[in-house]
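Working notes, beginning with the structure itself.
The other protein chains are all here in position, but one chain of the complex has been omitted.
Letters A, B and C name the chains as they come in the text, with residue numbers starting at 1 for each one.
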Amino acid sequence: MCRFTLYLGPPIRLDSLLMEPDHSLIRQSTNSLERDEPLNGDGFGVGWYATHFTREPAVFRSITPAWNNRNLHNLCRVVASDCILAHVRAATQFSGVNEANCHPFRFRQHLFMHNGDVGSFRAVRRRMMETVCDEAFSNVYGSTDTEHFFAVLIDELIRGGHEGDAAEIMAGALRKAIIRVVDLVARYGGAEPSYLNCALSDGENAVVSRFTDSKEHPPESLYYFVGDLYPRAEIEETREAGADTPALIVSSERLTPGPEWQKIPDNHMVVLRRNLPPEVRPCLD
Amino acid sequence: MCRFTLYLGPPIRLDSLLMEPDHSLIRQSTNSLERDEPLNGDGFGVGWYATHFTREPAVFRSITPAWNNRNLHNLCRVVASDCILAHVRAATQFSGVNEANCHPFRFRQHLFMHNGDVGSFRAVRRRMMETVCDEAFSNVYGSTDTEHFFAVLIDELIRGGHEGDAAEIMAGALRKAIIRVVDLVARYGGAEPSYLNCALSDGENAVVSRFTDSKEHPPESLYYFVGDLYPRAEIEETREAGADTPALIVSSERLTPGPEWQKIPDNHMVVLRRNLPPEVRPCLD
Amino acid sequence: MCRFTLYLGPPIRLDSLLMEPDHSLIRQSTNSLERDEPLNGDGFGVGWYATHFTREPAVFRSITPAWNNRNLHNLCRVVASDCILAHVRAATQFSGVNEANCHPFRFRQHLFMHNGDVGSFRAVRRRMMETVCDEAFSNVYGSTDTEHFFAVLIDELIRGGHEGDAAEIMAGALRKAIIRVVDLVARYGGAEPSYLNCALSDGENAVVSRFTDSKEHPPESLYYFVGDLYPRAEIEETREAGADTPALIVSSERLTPGPEWQKIPDNHMVVLRRNLPPEVRPCLD
Partner (left out) sequence: MCRFTLYLGPPIRLDSLLMEPDHSLIRQSTNSLERDEPLNGDGFGVGWYATHFTREPAVFRSITPAWNNRNLHNLCRVVASDCILAHVRAATQFSGVNEANCHPFRFRQHLFMHNGDVGSFRAVRRRMMETVCDEAFSNVYGSTDTEHFFAVLIDELIRGGHEGDAAEIMAGALRKAIIRVVDLVARYGGAEPSYLNCALSDGENAVVSRFTDSKEHPPESLYYFVGDLYPRAEIEETREAGADTPALIVSSERLTPGPEWQKIPDNHMVVLRRNLPPEVRPCLD
């Protein structure tokens, strides 16, 4: 399993999101609280948008743990962004620890990350690959269930086209990808459930699901936040703020003790649009 | 492109093969002589057999260059083996530099490495994957043409069964894999030729091809050697010798200036069996 | 802090020591039981002797965690040795996570590793360096308190000369190094105590201390073991045994639940000689 955090809001230094909060993602890499196993030390990744330069987001990934990566600490001090996705990994098998398997994954302007797993992945891997278009196929570089799920999602994004509301297109694609993958697992895998906490963004919008088809266990933990991560007064003083809009955050675990954190209900997704209130809806309907 | 060396003979320290010869593979990682571009600095790998412990060979791989990897230098001093495969890589695109893409690759007791490329790989990648059995499919962890070629070869090895002479089974599988892949490229790729200098071993036998279907260029360079890599007297003094049988070596470039090196003819393969003379034959007939 | 294991006995595969026991060092890297913080994920190192090749031991070190390092897992399957030192690291500050700071450290035929810290290290670092001979000075490549302590110990080893019982020379050098360093801390540092669980070996002998000058806390945990790590019958079947002599192990935590484990008393050291019973004595007299 893993832990992740997604941010959409006024520009913020990576530090302010990933290092400074009481229970930041860095903290969760050694001491996550809502998993049985607290450790997420099998690499990490941070993706962020710098849309004044390019629509295509940047990604920094490493197989060393996030908590002791000096390059990450340096970057976090000086890089600011208005849309950030970060992920700390707990690999299910050591053989897969390499950079190609670190989240977030990228396709065009999209970033994707995942906490959970695809049920019976070894059995359904090639079924997943058979169903996707060539462009989605070519985007797979490693061996994780996440990247293969993302290939199905890319296939749906390409089918969805560019017409209409970007957030809706993304939400529709994620919904269809979940249905497709759960269906493939049912047909070709065993009775193993899937856990699909998935985050997809294009830099201006994001959709994040909290989903499982397990009959016995709830989905992995997931929360969203609307507000100011830091006291407004403190923000005013920093150069990195400057917007009145609230921050939107979705995170595997709450970064701060404040009441602004809402649990996403089982099998629901949250749809985020910059400067608009988040919308919570069922994953499959 | 890349450079590689395969050894089958009396036990020898890795050092004696990879570091000490005048034009060892380590030397070839910075200064290869028979490629246009002398540099092979995008990672490396060494596989070796320790059959007294286990039939499954060990592999040590890294994305740092071979010439400055301290762990490799340490291993080479103290590890001896009677069958060694080593490879230094020149990646065609930086995005693929990760451990999952370093040679040699492993399947059961087999090791495989490659110098060259599959023509129009992006176009035929999924065609290659469609044709292989599940076990071969599941053995792919990265994104190189080599590992995908190896999946086809694994498919042929599995079809070939276990009955009969192991070297012949391997030679037959390699021959069929070359035919299959060249055929897929012709059908689904463009007119781009393939370069398939391929080495496959099971620890007691090996087959190594020097092949291209290019009409304009010869295959990549490849040589074989039968004899003593070091003066026999010197060998006697070391503990690592002790056998009377000659060493068999196949290498992209000659490791030493001696006359024992024979060029493998265009589109031929060499078949090695421990303690027997090597046999050279056409790849395709 | 950190965790370590030292082995002296019949040849054994690294696996049998580092991976297979119930509470092996790999297990301790994620779930150590006798430290407040269970995680030791800031790199690791394994040193071992291959005395039929060379007196100088080999070292394999990495800044990725031990639990997910594929190269380590591969090595452990095929490398056997009759003297092994292994260490998993919990760095006190992320800035120091690089290979030069991973234990064990080497000097000539000696390996050294450490669990604990030198009190007020920043203040006494240069005092430690001022007192050592040039050869000891030149052996420092990184910035850990451990490597600086080892420089003092090397200085004592060089002063000790080669005459006499090697284990006694090593024990005497470790004792004097502890005294020197504790004294330097008292003079130039603050009241900060030192924790000096130190292991030194030459491949045939070893000394391991369990020491602190803290008035408030005991030294870090440390145990020794004499016997067969695996049932004798099982050993007989494997090729890696073949000697009747018992294994001697010293480890930060007990690898197995068996009664053969003895706690080393506070501020004592254990002196190991191949094929002889271990000897426990006070560190300082």
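The rule we apply is simple: contacts are C-beta pairs under 8 Å (C-beta built on N, C-alpha and C of every residue); 3 or more make two chains touch, one makes a residue touch a chain.
Remember, it's a predicted structure, so these values are computed and weren't measured experimentally.
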Quiz item: Considering the whole complex, which of B:N68, B:S214, B:T245 or B:N275 touches the chain not shown?
Solution: B:N68
Practice problem: Determine which one of A:A80, A:I169 or A:M269 touches the chain that has been left out. | Solution: A:A80
Quiz item: What residue numbers in chain A mark contact with the hidden partner chain?
Solution: 13, 48, 50, 52-54, 56, 58-62, 70-71, 74-75, 77-80, 99, 239-240
Quiz item: Which chain C residues would touch the chain omitted from the figure, given the whole complex?
Solution: 95-96, 98-101, 122, 125-126, 129-130, 134, 137-138, 140-143
Practice problem: For chain B, enumerate the residues touching the unshown chain of the complex. | Solution: 30, 39, 41-42, 63-65, 67-70, 73, 91, 94-95, 97
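By our rule, only the chains that are shown with their structure count from here on.
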Quiz item: In degrees and to the nearest 5, what turn takes the CA positions of chain A onto those of chain C?
Solution: 180
Exercise. Just give me the whole-number Å value for how far the CA centre of chain A lies from that of chain B.
Key: 40
Practice problem: Enumerate the residues of chain B that touch no fewer than two other chains. | Solution: 99
